[in-house]
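A single structure is presented below for examination.
A single protein chain has been removed from this complex, and every other one stays in its place.
In order of appearance the chains are A and B, and numbering begins at 1 in each one.
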Amino acid sequence: MTTRPSPALIAIAALVYVFLVGPLVIVIGASLSDTTYLTFPPQGLSLRWFENIFEITAFRRTIVTSLQIAFLSTGLALLIGIPAAYALNRYRIQLPSWLSTVFVLPILVPEIVLGFSLLKSVAVGASFPIFVSLLIGHTLLVLPYCVRVISASLASFDFSIEEAAISLGSPPAKTFFTIVLPNVRAGVIAAFILAFITSINDVSTSLFLTGPGISTLPIQILAHVEQFFDPTIASVSVLLMFLTVAVMAIVERTLGLTFLAK
Amino acid sequence: MTNALYRSLAGAACVAALLAAAPATAQDKTLTISWWGFNGEKLNQFIVQPFQEKCGCTLVFETGNNADRLNKIKIRGGEGVDVAYFTDGFSQIGIEEGLFQPIDRSKVPNLAGLYEMAQAPQGEYGPAYTIGRVGIVYDSAKVNPPITKWADLWRDDLKSAVSLPGITTTAGPMVVMIAGEKAGTDPFENADPAFAEIEAIKPNVVKNYNTGSEMINLFSTGEITVSLAQDFALGQLKAAVPTVEWANLEDGAIATLNTVNIPKGSKNVELAHEFINFILSPEVQQATAENGVDAPVVTSVQLTPEQAKQWTYGKEMIDGLKRVDYSKLNAAKSDWIDRWNEIFGM
Partner (left out) sequence: MLKRYTGWTLALPATLLVTLFLVLPVAATIATTFADAKGVLAPYLAFFASGFRRTVLWRTLEISLATTAISLVLGFLTAYVVARAPGRMKSVLIIAAVFPLLTGVVVRSFAWLIILGKNGILNNVLVGIGVTDEPFSMLYTQGSVIVAMVYLFTPLMILTLVGVLENIPEDVLQASASLGASPSATFRQVVFPLAVPGLIVGAVLVFTGSFTSYATPQLLGGERQMMMGTFLYQRAMVNFDWVGASTIAAIMVVITVAVVLAMTRIAKRLNPMTT
């Protein structure tokens, strides 16, 4: 990856980043304001709205649930999604062409209808425990990202490398992990990030799948802002940004998916 | 190879730990309560802990907004919770859908100490445990002369200065009622004149808000100078815009009651009645009122003028409030929503 793009292109990308990051300056500024209402520029600087997050029991309790669900659902979706993406590319002649649309269905259905249907048919109809129903809902929600993003990455992968390795005696499973997967690293990471964030932020699907004793952070935040209009919502967003960076750093370290290798 | 093996074992261990930390199932003698979920610490201090000690039971909560909690109770066939908190508009829907059971008033002796309005607002079903009001708030620095009646919302000098509550909020349908009164007709009988008035107020409206924080943001950034609000928002609104005032409406503000009900599928009916009686006791109501949780409906609660400022409090004020007939409102709501959509949404 050594061809530098033209200066014009870099300028456009820079402008896009200004567009994306600009409003964040407002969010961060508002989270530090020493006022009881959202304002920008901040009036007085204080970390009290960050402290407030941890003082609210509802938030403390549900941060854990949200993280559990996000990790488990993303993990599950990757576990079943990567093989599916691989199959769509490597074994495309065996599979019908509409199969790829099946994996996109979860985002075609409006989320509250999905949550409602799961509650009715699965949680109530088939008496599944609440946590499991919530987990299934989230796994479905993030599956499209895991399948399609990785599949797109695999579309430009040269499978002859894999065939060469197999013909030289490497077992198929090992070849997958040592040859195929590392080459779609960026796709897997992008899928992981998108899936994790989608799950952590989700409201509409979770709305119906929470129950006594089980709720998620975004839903609690929504309930909170019905009564309290203070900058806590801004500080929660900033906290989530830090959390994401932390999660990505951990992913990079433990699973060895470093960018530096490329 | 061993590296990868080690990593996948670590990963599996993490997953196992995550699963093990998943919430345990409820134990026996549990009372399940459905409520909004904010103010957790104060409610824990004044209601949850004391009641748990008193009954030797555990309280478990289902939290969320009115609509999703009611929907969930409906899908579960009235089961899953023992005590359900709703605003009166929604508890009326619950009653009409046959989701609640009548309250055995002999088991709730504290009812006698309530304002009459709160004792049986919806017939044999749940009582109100707190009362609030919907009125007009305006920025006194920018609005002259001050607002003194509901009809002032239609004033010409308020072009592009007003935010109405969305039709899907608690206060939304009240706007239609007010419009009907202005037109001199009963909007439940014939909504045409009321909606003609709503069409007339449209030039004054910048945006209809759906959450309290939206309304406050609109005020604090100067997008609007007049709005309808519930009284609990006033304190926070004034912190953002100190010149905001609650309009002294000669034709009266509108009462909003929050109720507690027992769904028909409850497995702990006795305990549920005990809980309701508990939250209506003078001690609990005094504590929650003094500590900024809810306005009291028990007549014997005494508050200093300072404490009472933020609440709907006092016989005089409460008697002067307009009531909403929710059974009529719920019947008309679908039609009103469609017509409101056509005015604002086209």
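Some points to look at:
Heads up, the rule we're going with is that a residue touches a chain if its C-beta (ideal position, glycine included) is under 8 Å from a C-beta of that chain, and two chains touch if they have at least 3 such contacts.
For clarity, every value in this text was computed on a predicted model and none was experimentally measured.
From the options A:T36, A:Q68, A:S151 or A:T175, the residue with contact to the unseen chain in the full assembly is A:S151. Mapped onto subunit B, contacts with the missing chain fall at residues 67-68, 70-71, 93, 97, 160, 166-168, 206-211, 213-214, 217-218, 221-223, 333-334, 337-338, 340-342, 344-346.
Even with one chain removed from view, subunit A keeps its contact list with that chain: residues 1-6, 9-10, 12-13, 16-17, 19-24, 26-27, 30, 38, 40, 79-81, 83-84, 86-92, 94-95, 99-114, 116-118, 120-122, 136, 139-140, 143-145, 147-153, 155-157, 183-184, 186-190, 193-194, 197, 201, 203-204, 218, 221, 225, 233-234, 236-237, 240-241, 244-245, 248, 252, 259-260, 262.
Convention: only the chains that are shown with their structure count from here on.
Partner subunit A is touched in their complex by these residues of subunit B: 4, 7, 10-11, 14-15, 18-19, 21-23, 25-26, 32, 34, 36-41, 44, 60-65, 68, 71-72, 75-77, 80-81, 211-213, 216-217, 220, 232-233, 236-237, 239-240. Touching subunit B in their complex are the following residues of subunit A: 35-39, 55-58, 64-65, 68, 71-72, 75, 116, 119-120, 124, 129, 131, 177, 207-208, 210-215, 219-220, 222-230, 233, 254-256.
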